[in-house]
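For this view, one protein chain was removed and the others were kept in their places.
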Amino acid sequence: MKNTFGTSVSVTLFGESHGPEVGAVIDGLAPGIPVDEAFIASQLTLRRPAGRISTARQETDAFRIVSGVFEGRTTGTPLTVLVPNADTRSADYQRGPARPGHADLAAYFKYHGFEDYRGGGHFSGRITAALVAAGAVVIPALKTKGILIGTHIARCAGINDAPFGNDLSADLKKLNALPFAVLDEDSGAQMRAAIENAAAHGDSVGGVLETAVTGLPAGVGEPWFDTVEGVLSHALFSVPAVKGVSFGDGFALADMTGSTANDPIRMQSGRPLMETNHNGGVNGGITNGMPLIFRCAVKPTPSIALEQQTVSPVDGKEVSLRISGRHDPAIIHRARVVVDSVTALALSDLLALRFGTDWIAS
Amino acid sequence: MKNTFGTSVSVTLFGESHGPEVGAVIDGLAPGIPVDEAFIASQLTLRRPAGRISTARQETDAFRIVSGVFEGRTTGTPLTVLVPNADTRSADYQRGPARPGHADLAAYFKYHGFEDYRGGGHFSGRITAALVAAGAVVIPALKTKGILIGTHIARCAGINDAPFGNDLSADLKKLNALPFAVLDEDSGAQMRAAIENAAAHGDSVGGVLETAVTGLPAGVGEPWFDTVEGVLSHALFSVPAVKGVSFGDGFALADMTGSTANDPIRMQSGRPLMETNHNGGVNGGITNGMPLIFRCAVKPTPSIALEQQTVSPVDGKEVSLRISGRHDPAIIHRARVVVDSVTALALSDLLALRFGTDWIAS
Amino acid sequence: MKNTFGTSVSVTLFGESHGPEVGAVIDGLAPGIPVDEAFIASQLTLRRPAGRISTARQETDAFRIVSGVFEGRTTGTPLTVLVPNADTRSADYQRGPARPGHADLAAYFKYHGFEDYRGGGHFSGRITAALVAAGAVVIPALKTKGILIGTHIARCAGINDAPFGNDLSADLKKLNALPFAVLDEDSGAQMRAAIENAAAHGDSVGGVLETAVTGLPAGVGEPWFDTVEGVLSHALFSVPAVKGVSFGDGFALADMTGSTANDPIRMQSGRPLMETNHNGGVNGGITNGMPLIFRCAVKPTPSIALEQQTVSPVDGKEVSLRISGRHDPAIIHRARVVVDSVTALALSDLLALRFGTDWIAS
Partner (left out) sequence: MKNTFGTSVSVTLFGESHGPEVGAVIDGLAPGIPVDEAFIASQLTLRRPAGRISTARQETDAFRIVSGVFEGRTTGTPLTVLVPNADTRSADYQRGPARPGHADLAAYFKYHGFEDYRGGGHFSGRITAALVAAGAVVIPALKTKGILIGTHIARCAGINDAPFGNDLSADLKKLNALPFAVLDEDSGAQMRAAIENAAAHGDSVGGVLETAVTGLPAGVGEPWFDTVEGVLSHALFSVPAVKGVSFGDGFALADMTGSTANDPIRMQSGRPLMETNHNGGVNGGITNGMPLIFRCAVKPTPSIALEQQTVSPVDGKEVSLRISGRHDPAIIHRARVVVDSVTALALSDLLALRFGTDWIAS
């Protein structure tokens, strides 16, 4: 399906960095979901670059919903949101050498040079604006069903944020209001300083995002293949720069023993629940009633000002490249709302498959 | 699609631990692929438990191909392989308390108690025998096209194997012949000792599998959503106990800078190639011509002999559980051929989508 | 997906006419559906050839369910049914000239000669035994939800059956018990005589099947593309020999005017319902609360004893062909249970998508 993801609730992405508009079609939404344009705008603001730790490209993201909403609510037919590209400077982005770490060369092989190369074309992070707008349609609906999603920058430039605390829902609410999503302010200040420092050296940094979802019903997920982990990771690897996805304690589980990794089960409030959550809320690919916890490794932004060695794919010439233009010394603080959005869309799909198309609005 | 994975080449899984047979249907195979039953048998042997580091369950895996092969070659219509369950001892597996770390409780929520609970039922690792048989049909066909897949136990019980060397194809060939797939024999001996030690204490250990694929054409993968990373991770999270998947340097990329993480590009043998492979052969979700490299975190086997705290889902009673029966103190050495098989099936699908259904046999 | 059909409830088909077994995997079934093996057997009997109006091939259809059923009920994991081929006489079916009207030549082009040609291989009507067994799992579950499916031979060899009467449910119950499904016995006798007459002349006849489904909820179907008509026709064209599918008055609608084709709407038992049913229970691709009515055109069986002109695909030689072996002078009376089965499976999928995976068993 390529640019469409999902079975019962699906999202289709389109657009290029320097085209007139990027957009998304969400299909399979329940009819009657209130659509909150102010919330969509606020989510787009969280994604939008701001200050010295981001690119200088300025977009107003004056999105338009052109189908699927009537009198303020979803109709149940495809909802299309268009986000115009306003601040495109194609002069910055003539076909040039393949930028290391970017999709340029791989795309050249795949599309034989017919791809729109300007600003990364279809592979630009710009397209995530459409994903965020789409996610912002379902996030409030999930909230109405008691399902809360939130992400913090667990690590950036080698600096750790504080871990999630005992009151996970409170943490998520706090994070969702922050432009730079950390649980510990001091860690956040250090991270921002490290990003500014990387920018000053013409370099960039990466990090790890940790996401939690509370309120998910137990029994969701469709193994063997459409497990919660499989479906979510499939979607999450579409977020540019994500190179790793893990659930629960993830790679740390590899060094644990069974007796420490297994989550003991006790009756809690009348139902069986785990005492710990090393498995991140999923066993056998199915939600187990605990919060869903996962991590995404975000590589450092590949666009850097430092000189790099590369090749011009058209003529096969080796060249030294200094990328000018406007770039992000880090995208992790912007990526977290993309991760939240992708998570909301993928979970909406699994929930609709399990409980029917109307469930989310019922 | 739940138990079917893939678009052009797909695999459908079925069966339970204590049913008569587990099996797989592979659809969309090119006609004319030679089917090597001896190779299928040898791959099943790699998956089969052996020695003190595995369960004592003994299976002969006397598989039968009941459709899709005629005169030794694939017909192009669905190939079905059945693997009988011979050594089932249901007395070991009455419906009991939910085993911590297993799918038992999550499955109980999802299937309302109608699931076959014997030996984990449909969620047993036993079903991977069918996956391995299916993978063994396409692995030789990929090899004919110059595509080689191999996996080593990069880490187990805290012990590291040697990293892949400069001659990756030689490493892969070597690994594919080993029952305990490590590049460094001494490390392997330490790992086995650690597994035996865990077994002696009624406990279990986990590890990290690292897989490499050489010979993949550049330009394969269907972003935004059906990226190489997205499709592979989707499939890999179906392998029991996998809790993390990362590409290239994976989570280590999160601590790198752009100038170190970006792979410089040079002309090599007349085509542009990366000098390093931090990105693991994929940029923008598309193969870039470098070897595909990824890692799977494998949690310790949840079945352990030590006493655990849990609940009986039927009556909600808290109980102390000591799992008797036959269990694996580690599955990582058995899981690697499952990872290879899943990888072969998922890549066959992406390749058939890109180059057509006949390509693999042409 | 090729040999897999369906999104939430799917069926995967495999097998060949002269292989050991044909089979089907049904995935996405709700857990807890009682599985009635006697009913499966009786449905297979309706499909099985009998008497002078069918082939002399004798199959006992001693099916085995090898996964997905535990203690007499569906588990919710894939249900696999195998139907052994007992009476195969491959000597009748050496690779010969392409039989006109059959898949032989088209399959030769597609599979480059690697296809199993014996008895039509994967394209044999024999594979419908697996479809019928699969359908027989969901038909009783649909009945429990008040949904009744039935088909009559509306026309055969130019002879019309009586139309459906006012008590449609009574008609369906009656039809489901008949080996030769007609509403009017005299018409049925004439049809059988015409089939025997065709057999005596080495020829074959076709006909039209008309199906009705009562009790479907209104509001089912997923336009624009996954309409009730689109999804059903997609599945129905898989039934061998079906060359046309129409809904309601079908092709007769083409000659009507809007004022006669439109179904007037009146309040009936407190809800709006149509007074007539020219649209066959579907408007805009969505069920409207009226019975679903559709017709399938079934071409005459292509295997005939009369001499035919054809080509041997291997060497390109023109030859005269007299098909010996065992053949059906008509398949329409056997095809109706296949149509019922396909209908049940496709509707189960649409219903599960709409109301969730548990609905059918709730």
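Order as written gives the chain letters A, B and C; numbering starts at 1 within each chain.
Everything below uses one rule, namely that a contact is a pair of C-beta atoms (placed from the backbone, for glycine too) under 8 Å apart; a residue touches a chain by one contact, two chains touch by 3 or more.
On a predicted model such as this, the values are computed, not experimentally measured, just so you know.
S.K.: From the touch rule at the top of the page, work out which displayed chains the omitted chain touches.
M.R.: A, B, C
S.K.: Could you tell which one of C:Val9, C:Val66, C:Ala98 or C:Leu351 touches the chain left off the display?
M.R.: C:Ala98
S.K.: Which chain C residues would touch the chain omitted from the figure, given the whole complex?
M.R.: Against the left-out chain, chain C lists 1-5, 7, 13, 98, 100-107, 109-111, 122-123, 127, 155, 157-158, 198, 203-208, 218-227, 229-231, 233-238, 240, 242-251, 253-259, 261-267, 270-272, 274-275, 279-280, 282-289, 295, 297-304, 306, 308-311, 313, 316, 318.
S.K.: List the chain A residues touching the unshown chain?
M.R.: 1-4, 7, 10, 12-16, 19-23, 25, 27-28, 31-32, 64, 66-68, 70, 73-80, 82, 110-112, 114-116, 121-122, 358
S.K.: Could I get the residues of chain B that touch the absent chain, sorted low to high?
M.R.: Touching the missing chain: residues 7-8, 28, 222, 353-357, 359.
By definition in this document, only the chains that are shown with their structure count from here on.
S.K.: Could you work out how far the Cα centre of chain A sits from that of chain C, in whole Å?
M.R.: Chain centres of chain A and chain C, defined by C-alpha means, are spaced 45 Å apart.
S.K.: Roughly how many whole angstrom separate the Cα centroids of chain A and chain B?
M.R.: 27
S.K.: Among all residues of chain B, which ones touch two or more of the remaining chains?
M.R.: In chain B, 1-4, 7, 13, 110-111, 122 touch at least two other chains.
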